[in-house]
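Every protein chain except one is present and positioned as in the full complex.
Coming up: subunit A.
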């Protein structure tokens, strides 16, 4: 046996697969443990043999970035090994995700809880951006939560390094509801600001307990955004009408965030509005966000161990990560969002698909008694 094979065999022996917890098109996820310590892990087995172009891009991206990133708020890739023609990713085991927590109606969120999740999200994201990595698929079900309450950014299947200025990137990224307007207008040159927009919509979703901007198609997504935040003016967002896929959407008036987020503090709304600035260059950065007065004002963020937790646990996250992936030649925003919807049904069968379209008009205080 070659040295490389031997090393691989030894790695493989370190981990035990206990139980299959889910199966997707091209991956199977197992709950497992480290043989020596009993530490719980998730093992994501990617079937490689079936791809005509070999190792697939999302697996490569995920491995490439997670190998480099080590941070409390980024999911940890513990090991990688191969078995025959399968690639196995050993990931830390995480109990639940923010989507499940948001949807669990038995849980009550305090403003301090939301602040804590936001702080952890921004810390993880600041670390990614500091390492010149764009995540490009932030959404509640990619923010996993450990049993100790720590939030971890997961699913790097769409991530990439920042491109040099002038180097094109695809605009077919980020699940539709969390996708910023510049991508919807087909911008091929963008920055870390795309992730910040996603965080803004997640922030809003944490307060509303339903998706903030649930567009039904890419066109409708823009309309949904403008209906909520007003149609951008040329002054507000210079040059946006020159973007490749620009189409006039009609003029929607600006309604103050306060009208919808009736119970939120001024700090909260200020940070939220800075995440949702139309002009990407003016949008707040992750680092600036961490220094925002929202985080230093009372109430202080809840300690992670004190955060609301789901009563039911979901083990199949890692699988969803795979399902959310996109092949290299076709990224369908529509496809992704549809996937998202399917996944939602899988993870927590709920009936709120009807209520989603009227999200804006709902008074979130019904579900979220803020102080």
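FYI, a contact is a pair of C-beta atoms (placed from the backbone, for glycine too) under 8 Å apart; a residue touches a chain by one contact, two chains touch by 3 or more; residues count from 1.
One rule holds in what follows: contacts and distances are computed from a predicted model.
Entry comment: the absent subunit's protein name, as recorded by UniProt, is "Cyclin mcs2", drawn from "Ubiquitin carboxyl-terminal hydrolase", "Cyclin mcs2", "Ribosome production factor 2 homolog" or "Anaphase-promoting complex subunit 2". Of the listed positions A:64, A:188 or A:223, the one in contact with the omitted chain in the full complex is A:64. For subunit A, the residues touching the chain absent from view are 2-4, 7-8, 12, 17-20, 28, 30, 45, 48, 52-55, 57, 60-61, 63-65, 67-68, 70, 72, 80, 82-87, 115-116, 119-120, 123, 130-131, 148, 150, 160-161, 290-291, 294-296, 300-301, 303-305, 328.
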